[in-house]
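In this view, the complex is presented without one of its protein chains, the others remaining in place.
First chain written, first letter: the chains are A and B, and each begins at residue 1.
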Amino acid sequence: MSRFLPYPLLTVALALTWLLLNAPITPGSAALALLVGVSVPAVMRALQPRAVLVRAPGTLARLAVVVLYDMVRSNVDVARIILGLRRGERRTGFVTIPLDLREPFGITVLSIILTGTPGTLWVQYDSQTGCLLLHVLDYTGGDEWVRRVKDRYERPLMEVFA
Amino acid sequence: MSGAELPLWAAWLVVALAVVGAAFSLTGALGLIRLRTFYERVHAPTLGATLGMALILISSMLLLSLLEGRLVLRDALIGVFLTVSTPVTLLLLARAAAHRDRHEGTPEAPPEI
Partner (left out) sequence: MSATAVLDWGLGLAQGMLVLAMALAAWRMLRGPRAQDRILGLDTLYLNGMLAIVVHGMRTGSGLYFEAALILGMIGFTATVALAKFLMQGEVIQ
């Protein structure tokens, strides 16, 4: 397993990409997909990337649903702000969030989530202190944003990538 | 132009998805004009890069699948690529802007962390 398939996730992703590009699936393209999926990770081994360990697939699925919902909702929110449909005063501001998540893949996924939900912009992350600087379009005082990021995204991510 | 063999409801569904997606993208571009500071403006194009892009790609996959009579999912690759590349772009841009603003000491510069 580890000898022939050092990165099983990469193998699956590459084979799937190949099949998607060469649809409809024929025996020939399936064989080529398998070849690409097996040979490229073997080359990748020379680069020695860190292996990804995904635990708790249930938590991952729940997180995906939460992120999908938040993405649609924040898209509508930001669209309303841009079109000027929202009444009342709106403030923007920077929020500093001390992250407990240190796993590089977890941080990467968190950056994708925060970018995928408009209204939050990842400005800077300090890997020494673990502090994340975020710009939010709809700033509410206090640590509402800190709690939101920590409860909704960081905690499940820490369960998935440990 | 093809699509004569398509049922009417499918055509309306495809068009609705594409138009709503394009509307989100257009709103994002409008935000580029309407919002006042740079850090506010960076939020705007993500509308097109997330929901706008997703709706248009779903609409395209639906149309091509119906036309060719099989599942055509390769447009999803554009979506995957865009989803992983947009954070890198915006993150680098925001960092560069933060760096310049701090260096010049403009009032809207982000605080140090």
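As a convention for this text, a residue touches a chain if its C-beta (ideal position, glycine included) is under 8 Å from a C-beta of that chain, and two chains touch if they have at least 3 such contacts.
Because the structure is predicted, anything quoted here is derived from the model rather than measured.
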Just list which of the chains on display the missing one touches. B
State which residues belonging to subunit B touch the missing partner chain. 1-4, 6-8, 10-12, 14-16, 18-19, 21-23, 25-26, 28-30, 32-33, 38, 41-42, 44-45, 48-49, 52-53, 56-57, 59-60, 63-64, 67, 72, 74-75, 77-78, 81-82, 85, 88-89, 92-93, 95-97, 99-100, 103
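The rule we apply is simple: only the chains that are shown with their structure count from here on.
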Per the centroid of Cα atoms for each chain, what is the distance between subunit A and subunit B, given in Å? 16
Would you pull the subunit B residues touching subunit A in the complex into a rising list? 24, 27-28, 30-31, 34-35, 37, 39-40, 42-44, 46-47, 50-51, 70-74, 76-77, 83-84, 86-87, 90-91, 94-95, 98, 110-111, 113
For the subunit A and subunit B complex, residues of the former touching the latter: 17, 20-21, 23-24, 71-72, 75, 78-79, 81-84, 92, 94, 96, 111-112, 114-124, 126, 129, 131-133, 135, 137
